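A single protein chain has been removed from this complex, and every other one stays in its place.
Labels run A and B following the written order; every chain starts at residue 1.
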Amino acid sequence: MSELCDLTGQQLAQMLRTGEAGASEVTESVLGRIEALDTRLHAFLTVTADRARDQAAGIDARLRHGEALPAVAGIPLALKDVLVTRGITSTAGSKILEPYVPPYDCTPWARLQTAGSVLVGKTNCDEFAMGSSNENSAYGPVHNPWNLEAVPGGSSGGSAAAVASGEAVWALGTDTGGSVRQPAALCGVVGLKPTYGRISRFGLIAFASSLDHVGTLTRSVLDAATLLSAIAGHDPLDATSLPDEPEDYAQGLDRGVARLRVGVLEDWIAMEGVQPGVTDSVGAAVDRLGALGASVGAVSLPHAEYALSAYYLIAPAECSSNLARFDGVRYGLRVDGDATDVADMNFLTRGAGFGDEVKRRIMLGTYSLSAGYYDAYYGQAQKVRTLVIRDFDAAFERFDVLVAPTSPTTAFRLGERTEDPLAMYLSDIFTIPSDLSGTPAISIPCGVAPDGLPVGFQILGRLRDEATILRTAFALEQDLGLSARPPLLAELASEDA
Amino acid sequence: MPDPYETVIGLECHVELATQTKMFCGCRNAFGAPPNTNVCPVCLGHPGTLPVPNERAIEYTIRIGLALGCRIAPRSVFHRKNYFYPDMPKNFQISQYDLPLCVDGHLEVHVDGTSRRVGITRVHLEEDTGKTTHAGATGRIGGADYALEDYNRAGVPLVEVVSEPDMRSPEEARAYFTELRATLESLGVSDVRMEEGSLRCDANISVRPIGHSDLGTKVEIKNLNSIRSLYRALKFEEERHRMALALGQALIQETRHWDENGGVTTHGRSKEYAFDYRYFPEPDLSPIEPDPDWVEKLRAGLPELPAARRARLENEYRLDARQAALVGGSRDWAAFFEEAVGLGAEPKAVANWMTGDLAGLLNEARLELGAALVMPRHLSDLVALITSGEVSSAGAKSALAEAFATGAPIPQIVEEKGLRQVSDAGALEAIVDEVIAQNPGPVEQFRRGKDGAINALVGKVMKSTGGSANPSIAADLLRRKLSG
Partner (left out) sequence: MPVEIDVEHVARLARLALTPEELERFRRQLGLILEHAEKVQEVAAEDVPPTASPIPRANLFRPDELRPGLSHDEAMSTAPAQEDGRFKVPRIVEEEDRP
């Protein structure tokens, strides 16, 4: 079943180096997979086939000249549509940006482009990254490659589905409440949310400024480390980007977990609403860490139960301000048919251009910031945030990493939670705390539940300590040796046969 | 009769900083460029863009605070001020709220020999908006069909200086504003040109019966485009309030617009329409914690401020307060004056020429001193020639006007225009004798004790010499001959 598009970035880079495969060949493989599958998955909003072919041809020319190329060169990549790309429509999954062609590139893509990355397209996502199932996209939902009736997770559902199905070798997504890790778990791929500020946010269409993170979706931990290394680093255009010296995150991945102190968030595993299949898979993975030499103990984050509430005050508040710029004046959709004046035009444009979830969050945020309510809502939520950070600090005194499920359940059915916003919000209960604290976290597949759907295992680390969560993830990944793929791919192979 | 009312005025001034680039992006900060040519994704508010603060703008703001005697906050924060308006690309303005950069300053203000210390509540830093042109129909906002936005100005660093309501008259407000402008000008942090919008002002005014501690109804006045407008608007508004109080009529708390042509303020918006700005700390920016050593360096590096400059000119050059105020009104004027004096001219004479004829010529031509062709050398030459008697004061005025127009050196002008006075007594003697002989009437009057009669005789000498005689030499000669 392994076509080129099903291999990891590391494997493909090796083949490009040795000449076993060419960049154009790899790109054609991916584009072919998109053609075969995407009418069913709907992971892409824009496929940049011609551009990708040109980029791949350029890489092949350089390889023929014997040039040594960066690790990401020639490897087909997808970008979540909240990451702006110059000259390529970037919609953030919203109607209000349907006509928007950005005049500039986001920093992560600028860096990857310089390094020779091949862009195959922009992926579908929940509108303005608000959602946990990709059902809030104005352009229709994404279907999970493991089960087309199920959601891929969100908001980076398109990127996760693409990577899981061979429609991209790797992808960038964004994580504000869990939107890289949770879809990674539901689609059976690796999702990394690094430390806040590790990857520049310049060019990331803002949802919640103090919570937004760019993250990676890949098929292996090594690929995550490679992709992170290529885009991390200080950006003078982002005042919140970390000033740290560049790091090669692939170094030291195989150091193992002997004597690593692993804290298990047991009350999360035992929480009501966690699917038995998830509990079992996660429990088994914890046991494997112990068997590999880690010293495992129980830990809790006492204020984590308030994290969800704090998040649903902070994120909407910041988003209500960040989304004010969408008013029909300078770019994007304009609705002015019956408008008597510019304010009217603003009302009509925003009323028509935003979906329900976005409107809800804008109103929630506007309310919680408004006169008289600030202290009780936004102000109080930022205090709870401090307490969550302190909880993490205390936990990391005793442990090097914390582990937990990524998502309480496997991929739920399309339409299952769309009528109940609160039920939808609960999907993020295990991922939100590390968005509040800015600490890095990764989700790797740890098994398949009895319902045939993948389970994600989450490893949480100290601020700036991507290295330790990556090496823990690597060790477990190697040990588990999972090879399960979405059944759809096997069907595809037999269709082709 | 004592005044039964007291006027209370506060001013809110906005200053565009003369940095090279905008506040949060590297676009050029320049006035007068073609529309939407000094813009980038950041200042256009494109999705995904982020602000990064301009260090020089922060430095300038702190220097303004120091010059105004403020305390510099050890920790200062940018806040988002949220509201919708098409000239604001993000529909929020990055500004400051409860932790501004500078607080608790003051400015000494002098009016007619009295002085008052006007408190300055705060000095904070924010970003300017774009420029709106109302178009179609009448072209004025009330009758416009549509509007056009130019974002060149969007994101330019803007400092807001808020005074305490300490001023008690439109004269004091005018003096405060003038002094503030001079202070900013001496710091070199802004072009401070009201006509270009780099210095703007809104006023708050209320009037109360003397003895009342509560303030009267407060009215905000906007659209003040010059110092003259500021003064006239406040005079008008003050009178409107006083009349209303005297007649027992109610005043409403509102924002009014100054109509320069009509000479009146008109209702703009009721203040009851309170805006909910939903301020919260700007999450894309860090707090500012100015290093105390850096602040001290900035304080030590402050230039001579207007008050100090005026005092020095009074003391060093024996100018009177009025002359010192005018000559010391700006760095350019003070520098010009000192250079002219440095070339050997008598200070009070130079000051007189500057505040008199030269100021008149500049006003008429609508020129700044720096743009004029007249140099300090011109004035020092003129003063020297007058002192030596080589040129009459009328001749000097004429020479100055010529120098103003052409920039030619004074000696050359005097030659070319034949302005040289005849001051040599010997050369005049014959003419004086002739005039005495031909004018027995005034001669007789003078000999009888009417001293003023000498003027008629001097006039005849002047006429006889075609105006080139030195009148005081002529008068001396006449007196000598007639008293002998």
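Here are some notes:
Basically, a contact is a pair of C-beta atoms (placed from the backbone, for glycine too) under 8 Å apart; a residue touches a chain by one contact, two chains touch by 3 or more.
Values in this document were obtained by computation on a predicted structure and should not be read as measured data.
Touching the chain that is not shown, out of B:Ala203, B:Ile288 or B:Leu477: B:Ile288 (per the contact rule at the top).
Residue A:Phe354 is the one among A:Trp109, A:Phe354, A:Phe399 or A:Phe457 that touches the chain missing from this view. From the set A:Tyr331, A:Phe399, A:Phe430 or A:Phe457, the residue in touch with the chain omitted from the display is A:Tyr331, counting the whole complex. Mapped onto chain A, the footprint of the missing chain covers residues 100-101, 103-104, 195-197, 210, 236, 239-240, 242, 303, 306, 308-310, 312-313, 320, 324, 327-334, 336, 339-348, 350-352, 354, 356, 359-360, 362-364, 366-368, 370, 376-377, 379-387, 389, 421-422, 425, 436-439, 463.
Even with one chain removed from view, chain B keeps its contact list with that chain: residues 19-21, 25-28, 34-41, 43-44, 46, 52-58, 75, 83-86, 132-136, 141, 144-151, 255, 268-269, 273, 275-278, 281, 283, 285-291.
Assume only the chains that are shown with their structure count from here on.
Inter-chain spacing, taken between the CA centroids of chain A and chain B, is 58 Å.
Residues 41-42, 44-53, 80, 82, 84, 86, 89-92, 147, 149, 276, 278-280, 283-286 of chain B are the ones touching chain A in the complex. By the touch criterion stated above, chain A contacts chain B in their complex at residues 82-84, 90, 92, 97, 100, 102-104, 106, 201-206, 209-210, 236-240, 317-318, 320-321, 324-327, 329-331, 342-343, 346, 366, 369-371, 374, 378.
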